[in-house]
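Of the protein chains in this complex, one is absent; all others appear in place.
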Amino acid sequence: MSHHIVEVKGLSHVYPDGTHALRDVSFRITHGESVALIGANGAGKSTLLLHLNGYLVPTQGEVRVGDLPVTRTTLNEIRRSVGMVFQNPDDQLFMPTVFDDVAFGPLNLGLPPEEAERRVAQALEQVDALPLRGKPPYRLSAGEKKRVAIAAVLAMSPDILVMDEPTDGLDPFARRTLIGLLKEFRHTRIITSHDLDMVLELCQRAIVLHEGRVMADGPVLDIFRDEALLAACRLEPPLSMQGCPVCGGQGR
Amino acid sequence: MHMADALLSPAVGAGMWAVSAGAIAWCSRKVRDGQDERQVPLMGVMGAFVFAAQMINFAIPGTGSSGHIGGGLLLALLLGPHAAFLVIASVLVVQALFFADGGLLALGCNMFNMGIIPAFLAYPLIYRPLAGRQPTRARLSIAATATAVVAAQLGALGVVLQTTASGISELPFAAFAGVMLPIHLPIGVAEGVFTAAVVSFISKANPGFTATINPAPASSIRHSRLVPVVLVSALIIAGLCSRYASALPDGLDWSIRHIAGAAEPAAPGSGPHAFFAKLQEKIAPMPDYSAAGASSSVAGIVGAIATMLAVVLCGAILRRPWGKR
Partner (left out) sequence: MAGIDAVITDLHALEGLALEDSPLQRLDPRAKLLTTLLYIVCVVSFGRYELSALAPFAIFPVAMIAGGSLSLLPLLRRIVLLLPFPLMVGIFNPLIDREIMVQLGPLAISGGWISLASIFLRSLLTLGAALVLVSVTGFPAICAALERFRVPRVFVVQLLFLHRYLYVLAEEGGRMARAREFRSFGNRGMGIRPTTALLGTLLFRTWDRAGRIHHAMLCRGFRGEFPVRRTFRFGLRELLFTAGWSVLFLMLRMGNLSRIVGGLIMEVVR
């Protein structure tokens, strides 16, 4: 029995205005996998993420996390085991200080204050942000905000990490730091991104979404080498796999 | 217009604080019992929105000047009166602390003038009946403008009443009101027109939006019960305030006697300020200060300058131990 498994079966979602955001999506992600969800804008990635922790309820199909189906009654269990890192950390860091924000989850879990404090320190340590604990979020740099947002999720000790565009808006150094950090994690990871070079480094497997459908699901390298598929899905290979514009050398 | 600490007597300030604090407690309970936890972040960001909106100017046609939205009416339209009042009150707290808009003692007055009046008087009494359930664009504009004008006038009147009841300014009630109310007429019109324009914009851009946001209009029955309560409590407070209003006995009559030529005779012997004045006369906590002789005044001035110097000196000395590291 493991909580680290995510299974989506025949999932479809139609928004109230009639938009078909997801059509018959199925996949299974097992313990410790690191999976990229890629696709053009409007391919359905965000809608899919919103289903993974029960913010949206499936119109059709099923989502299971570990042994539990995602339903209204299992929300608390699900949200404890699926940690969601938002694209814009300003939406996620709403408490007055870094410490308070990271403590928000553990306190809501009903942990005693000392235990919550221990978890906060541990989570901040993990993302190398302990010195920031007393700062208000609006005084952090983009990279710091990202790391604190991740700590806020880690403090709830989730089994599965879901990350929406983790490298969005970061400068090259902050991006590098973050990738290094994410490599260390042993959680099951689901990452959406347009930063395909990061995907190449972090994920073994990719699921390609296009107009709400799963177009491909397989090893990252295979998918990035299939130029026809990528073009059909309004994507292109990562820059590191394209030819070098200076020396003309072929990428990987 | 923000009421200011410097124009306020403690009794008036405390009285208005009591009313506003009561309103905060009551609205907080209402919002909490509303059980809509989505409200929590929504109210917060809407407060920040009003803040940002107040800094975005538009050109007023034909005048060459520019104005900005106040936001109180817009909040009432979008969030309903209870949540709107809490949001306005929170914005005023931040303004008082960070921008020293008015000050801390005057905060109670400002919450009353800019929060309670628009949310619990103008909105349920003017806007709701005029706009009806599904207002057309024209009807919305008329209702919003009327509401904003009434709210601005009452708010300005509040500032005038609180100032005269405090007795720090010499300005007689009639003269002050004669200046403040006309100034707030265009302010109210602009607020109403602009609020209506924003609401029409959002309902046109996203027709489903306005239908989902304003909480059930059925609660308007409760408002009608509330209005008299607010009015009566305001009157009681005003009466109580005026009893202790001025450190100076008979302050208003005294100032009126000094208007050269009495260009604006403020109808002495009648009207609210004569009533306040009479009450003040009865219970004056302080002896009449103007009796102080000239020599002691000179000593006062010399002493004031000396103490100020000493204070600045103390500050300079105290500064050193924790100065910039």
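Each chain carries a letter (A and B) given by its place in the written order, and its residues are counted from 1.
The criterion applied here is as follows: a residue touches a chain if its C-beta (ideal position, glycine included) is under 8 Å from a C-beta of that chain, and two chains touch if they have at least 3 such contacts.
Bear in mind that the values here come from a model prediction, so they are computed numbers and not experimental data.
Participant: Which of these touches the unseen chain: B:94, B:138 or B:185?
Facilitator: If we include the chain that is not displayed, B:94 is the one touching it.
Participant: Name, in rising order, the residues on subunit B that touch the hidden chain in the full complex.
Facilitator: These residues of subunit B touch the chain that is not shown: 1-2, 4-10, 13-14, 24-25, 28-29, 31-32, 35, 37-38, 40-49, 51-53, 55-59, 61, 64, 66, 69, 86-87, 89-91, 93-94, 96-101, 103-105, 163, 167-172, 175-176, 193-194, 197-198, 200-202, 205-206, 209, 213, 246-248, 251, 255, 258-260, 286, 289-290, 294, 296-308, 311-312, 314-319, 322-324.
Participant: Applying the definition given at the start, please give the residues of subunit A touching the unseen chain.
Facilitator: 50, 53, 55, 76, 79-80, 83-84, 86, 88, 90-92, 94-97, 99-100, 103-105, 107-109, 134-139, 152-153, 156
To be clear about the criterion, only the chains that are shown with their structure count from here on.
Participant: Please compute the C-alpha centroid of subunit A, do the same for subunit B, then give the distance between them in whole Å.
Facilitator: Averaging C-alpha atoms per chain gives centres 47 Å apart.
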